[in-house]
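Sharing a structure here in structure tokens format.
A single protein chain has been removed from this complex, and every other one stays in its place.
Naming follows writing order (A, B and C), and every chain is counted from residue 1.
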Amino acid sequence: MTNTGFRKVLRRREFTVLGLIVLLVVLFSLTTERFMSVSNLSNLLLQLAGTAISAIGMTMVIITGGIDVSVGSTLGMASVVAGKLLVGGYSPFLVLLSALGTGLVIGLFNGTLIAFGNVPPIIVTLGMMSILRSLMYQLLGGRWISGIPPAIRVIGLGKWLGVPISMWITVVLIAFFTYFLSSRPLGRAIYAVGNNPEAARVSGIDLRRTTLFVYAVLGALAGFAGLVYVARTGIVQTNTGSGFELEVIAAVVLGGTSILGGRGTIIGSLLGAFLVGIIKNGMVLLNVPALSEGLVVGVLIILSVMIDVIRARGERS
Amino acid sequence: MKRFAVVLFVVLAVLLLSVVMAEAKYRIAFVPKLIGIPYFNAMEEGGKKAAQDLDVEFIYTGPVTADVAKQIEIIDNLITQGVDAIAVAPNDPAAITPVLKKAKEKGILVMTSDTDGAQDVRDLFVNQALQNEIGYTVMDELAKAMNYEGEFAIVSCGPTAWNLNIWIAYELERLAQYPKMKLVTIRYAEEDVQMAINVMLDLINAFPNLKGVIGQCSTSAPGVAEAIEQAGKSGQIVATGLSVPSMMAKYVKSGTVKSFVLWNPIDLGYLTVWAAKYLLDGNQFEDGKEYEVPGIETKPKYIAKDKMLVLGPPKVFDASNIDQYMFF
Amino acid sequence: MKRVLDYIVENRVLFLLVLFVALFVVFAVSVPGFFTFYNLTNMTQYGVELGLLALAEMLVILSGGGGIDLSVGSMLTIVAMIIGVLIGRVGLNPSLSILLGLFAGAGMGYLNGVLVSYTGILPFIVTLASLYIYKSLALIIAVDPRFGPNPMPVSNFPESFYFVGQYRIAGIPFQVLCIFIPVILLLWLLLEKSIFGRYLYGVGSNEKAALFSGINVCRVRVTVYTLSGILSALSGWIITSRIASARPDIGTGYELQAITIAVLGGVSIKGGEGSIGGVVLGIAIITLLYNGMQLAGIHQIWQLGSLGVVLVGSVLLNQVLLARRKI
Partner (left out) sequence: MEYILECRKIFKSFGGVQALRGVDFTLRSGEVHALVGENGAGKSTLIKIISGALLPDRGDIFYMGQPVRIDSPRKAQEIGISTVYQEPLVYSELSVLENIFLGREIRTPWGNIDWKREEEQARSLFASLGLPHHFLREPMGELSVGLQQLVLIAKALVYEAKVIIFDEPTAILTEHETERLFTIIRKLRDQGVGIIYISHRLEEIFRIADRVTVMRDGEVRGEFPITAVDRAKIVELMAGKLLVEEIARRGVKGDHPLLSVQGLTRRPRFFDISFDLFPGEILGFFGLVGSGRTDVAQTIFGLFRPESGKVFFDGREVSFGSPEEAMQAGIAYLPEDRKVQGLFPIQSVAYNISVTVLRELVRRLGIVDVRKERDIAEKHIRELNIKTPNLKTRVYSLSGGNQQKVVLAKWLSVTPKLLILDEPTRGIDVASKSEIHNLIAHLADQGLAVMMISSELPEILKMSDRVVVMHEGRITGVFEGPEKTAENIIRAATGERMAVAGGVGV
């Protein structure tokens, strides 16, 4: 029994990604001594916090069979709101609430159109992306926000036991949502909705409420990621978070969440985010020309998924 | 049929009206590389001020990302609107040529500003400073801050930004004068502060002997400075580059940045509109002459062989003067 | 009247046509300079490049199985660079260079297709990876040693190269009349009249049934991705000729816009459903919208937002009307 249990772990996609990460870590530690340094690893964690936090929500959305390409602009919008309030001297607590609130409202709007308006998620969120970008320009009017007070920047820069505070928060969020997805009825309902909506409806799961819920959570998490962004960079520009959506989606998909819905884990997405992060980090350390970064990331994406496919075939025969 | 006739009539009436209205004032358009960044906002501000002073209409419109194709489309639509002068900060100096040619054929005054392009078509290039002087100055400032020795890196923005690449080329040319300095790598961080921070943090780890860094554009310069402070390397690594004072002041004051380079973009915007009005009024510039332009602090000089009006030498900002320029 | 409305709601193409006419009338009445022969013909050129990508996206999405091509923008870019480098730096004959560029596009699309069809990796992942790969390759190709390690645009083309993107026939841009419209007609024939089109709809609506009906599913999919590569390549060629410059950043972000237009045109994300008429109208609406708003002097920022509003609004309106009719 334990034997088959172990084999099952080996069969998981998360394991492939973990294997690749280990491989790269070994490779980079052997080729550059700087890789395993505390400061570098801490950097890596700092850089990943925003992606990882949003990936939690994105994992849930993709498990329901949906997608959200507006996550980058949601992050941007929340950081504009947070930045404006911070510079205006409001209390950090209020700022935290309003960043979360901004994301939540956007997520609820997306979720409402998808769940109650029957509009496909890709359309709603593509539209939302353009609308939010437009509003961000309008709010900032081309003036970037700088001069963020130092109090809030602890979230982005502070460390506790040598690990960035943002990463602690990420770890707590990941632990909570992993628990939520595996042990709470609503968490399981998310899988059910993605795996077989018809069956879910018949067994009395409220499809609309579940859909609304995942988009709202993703919105709120992206809002929080926006705050972390502000706290980290100390600057809010008009194009904050552009291109971020593909980064998050790539991490989630690489981590084994099926874009057809019904399958995936948050840990997997975290590993996916790590894989991309390590590749980028390693390439700088090895001083591989910056232009070929995309080449390496792309080839690795294909490779890691291909390993899975080949292994699945091997098992079948 | 009747309704169609009515619609047609209304359309013609509106058309006619707009033509009549257009005659009233010069309509001068400025198309930046992209809108929504502080640098071009400052140029817009200058342009608006000039429009008020000179009693012309100022149109400021551009793409939301530094997209060549979109910029061309916008210029084409300005031609359709029938403006009197178009000034462009082209995203691609060659790509802009056909549409500017078309504008010129329609009798529109065609200029470039901030970045040159379409040299054989445009009537004037309003230049902030000479390309080589910018590159040299940045390199000199870095060398001075690094005490003329050690390893340094360049963090640029879009890998394809034409003028950034030209400046890098001149920086490298100037590097020959500083034999004890060594460029270790050039990295790109798009127009994104966070990415610049990430890239710089990685660089600090990758190159333990790093002594200096150039932030090649207005987002990467504050980004690299921020990264140095976050890594606690302030004092060991110096940053310089090209950026706006409002974003750099913090790092100048903390000493991470000794000095950085730019010009006054408000003046550049003002000069662009002023020059357009000057030419539309039928005046000609004279070679080598320095012009007294009310409202700007330098004396722009005209170079006839390049049909170029130069705002002045690049400006170096440091702790001594930055407070006067915090408005852009 | 109610029945007419019902019919419009049920027929997405008609719905889009009504939207198009409405927009047209609004702009014609309220925007000076819009309703002129010059402007109406001139603006068509701005729909071509994105339009070709939207058509590519339509074909791929139609083929079902989660079909989507995120790499169209990158393929456009790399083909633009190949053509640019071959003509401008290598000095190859322009026609030959263009041909090579188109072949490269076909080859890259073919590669996507093979990976999608024969390895079982989802199209989303394959093309996300090739988005990164092709973009990166374009940057590497663009490096000009004369300017150090930096990628540089290429712009020293012979005058003849500009014919496609800059010339006009009877006031109509050459690329619209001689490339875009013929491509639309060919694709119309392909989708509506040809055996391949039939097979494509079959594969898109039920892959298994298609296999059991003796349709070579893999071949259909590979063909579709190859066509997507060719259309992207055509687009890359035209844009290079039009802007007289080959740039390694030109197609950035086009993929999402192309998908937006295809979906606006009524192509179902699930595959097997959607028509060329709808997509062409989608292209026309977006082109019209951009042009009208720019001429009206509306800030660029609002143009971006309005695209989102039109996309979500039109689909939502359609859904709401459909739902109301059912009650």
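Some points to look at:
The rule we apply is simple: a residue touches a chain if its C-beta (ideal position, glycine included) is under 8 Å from a C-beta of that chain, and two chains touch if they have at least 3 such contacts.
All of these numbers come straight from a predicted model, not from anything done at the bench.
Counted over the whole complex, the shown chains touched by the missing one are A, C. Interface residues of chain C with the unshown chain, by the touch rule above, are 189, 193-196, 198-199, 201-202, 205-206, 208-216, 272-273. Summarising the interface, chain A meets the missing chain with residues 183-185, 188-189, 191-192, 195-196, 198-205, 262-263.
Operating definition for what follows: only the chains that are shown with their structure count from here on.
Set against the Cα centre of chain C, the chain with the most distant centre is B. Our note on geometry: chain A versus chain B, Cα centroid distance of 35 Å, whole angstroms.
Distance from the chain A centre to the chain C centre is 29 Å, each centre being the mean of its Cα atoms.
Work out the mean CA point of chain B and of chain C, and you get 32 Å between them. Shared contact sites, meaning residues of chain C that touch two or more other chains, fall at 139, 149, 151, 301, 304. In chain A, the positions touching at least two other chains are 133, 137, 291.
If you check the complex, the residues on chain B that touch chain A are 35-38, 40-41, 44, 64-65, 159, 184-188, 190-194, 197-199, 201-206, 208, 219, 222-223, 226, 230-231, 246-247, 250. Chain C meets chain A in the complex at residues 66, 115, 119-122, 124-126, 128-133, 135-137, 139-140, 143, 149, 151, 256, 259-260, 263-264, 269, 301-302, 304-309, 311-313, 315-316, 319-320, 323.
On chain C, the positions that touch chain B within their shared complex are 25, 28-30, 32-33, 35-36, 38-39, 42, 46, 49, 139, 142, 147-153, 155-156, 162, 166, 239, 242-245, 247-250, 252-253, 290-291, 294-295, 297, 299-301, 304.
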